[in-house]
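Note that one protein chain is taken out, while the other chains of the complex remain in position.
Chain nomenclature is as follows: A and B, assigned in order of appearance, with residue numbering initiated at 1 for each chain independently.
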């Protein structure tokens, strides 16, 4: 199998993105930036988010998978890693749309799918690619950032460590989506900054449903944007990631519906 | 009318700034960065803030207008956009000091004034400038970021869409400032991270007022910096944006005064 691309860039700068649960109040994110800057000073870095809730691998996976299609081809580092320093593997994945680097705990496969699927995978064991001393608690700085920098410089993926069978990668459970005659029930995938509730349901499940719907039993408009509902009213729409979502025009749907990630929500035609 | 400059930069990199209410916990900001990076990889991006309170157009306008004078000449994108996907226009404005891109809801005119005034305005309707598929809820990613990237690359403003009469731009109401014989009353414009209360009053209104003042009826020093007041004491001063502000040395004036944006505050000489 010939993974492509195994390197970032081509013309123009090499790009690296960072997605973590490190927060913004410590120096953790900057240390990762610094390690990259020292090894690959011409690389440009985009911060996806560092506010993944601590250890929330599922949330990290969803944000990453929904964002990478809009990022430049490059190396995407993600670190939500409650098992840091234990036996869980550090991995890098090649896809047609770029490279992914992080722990083997389910964080990366959804993003790999969004980039075209895994074409090669390696375990990050080559000590010459890592920090001279690897701490047991900060692999973002000591493992994943230096690996990303070397990949951004064009080093071959295979030099990072031995090949891993993609079938052995840890994967998160599929979220529940259950069609029903008058609509469907789907798990909440994420709640965003605006309180919009994104369901794990592809947007085409809304096609054919009427202009008025029930969401978790509450009346809602079937619309296309927030302003299609009256002020304070629920609206169900296809969001910018192509998934079914519920919002409140001028409010927070997550509060109105009192739901959070993992909760099932029914979207149905009123009887 | 010949707008100038219609392009960002000249020598050196092209600069783009971003001001939004997207928050930092989702991938929204990164998607905007990514769209810019794909279209204009040499452009450099400065994040003004992404923590404008959701849909608070007035706060976004104030932060943007007070910050752009210190940014490099370039393209300033602002997205606080509760009407996204409805009939409100997307616009770009040319000024002597740079370009502004965002919704036509009052967010941009104050910044345009700070950059020398609007010399040309267009509505963003050219589909070749936008994402291939424009979502109804994420114009930051699908409209404003790609437009900014193209302007940063030097594309002429007039290619973005038809000219708009600047007199038709949506404007926010002027904040209340009411001079009085013994001082003045002014609306709170912003409360900053430190709890400092910025009034919509030009700093020269403080000239001639005595060394001891009343702010909303409470005694305050008339000073030049926080340390001109005793610990815990109120101080009224001309802030770094040239406006009258109230602070508490070592505390939060907004809490002490129990005021927020839009509230009137009287600054008077004691009788």
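Everything that follows uses one rule, which is that contacts are C-beta pairs under 8 Å (C-beta built on N, C-alpha and C of every residue); 3 or more make two chains touch, one makes a residue touch a chain.
What you see is a predicted model; the values in this text were computed from it and never measured.
Per the touch definition above, the residue from B:24, B:134 or B:170 contacting the chain not shown is B:24. Contacts to the hidden chain, counted on chain A, fall at residues 22-31, 33-35, 37-38, 41-42, 54-55, 82-86, 135-138, 141-142. Listed for chain B, the residues touching the missing chain in the whole complex are 12-13, 15, 17, 19, 24, 44, 46-52, 63-64, 66-67, 70-72, 190, 192-194, 224-228, 237, 239-240, 250.
We adopt the following convention: only the chains that are shown with their structure count from here on.
Each chain gets a centre from the mean of its Cα atoms; for chain A and chain B, those two points are 31 Å apart.
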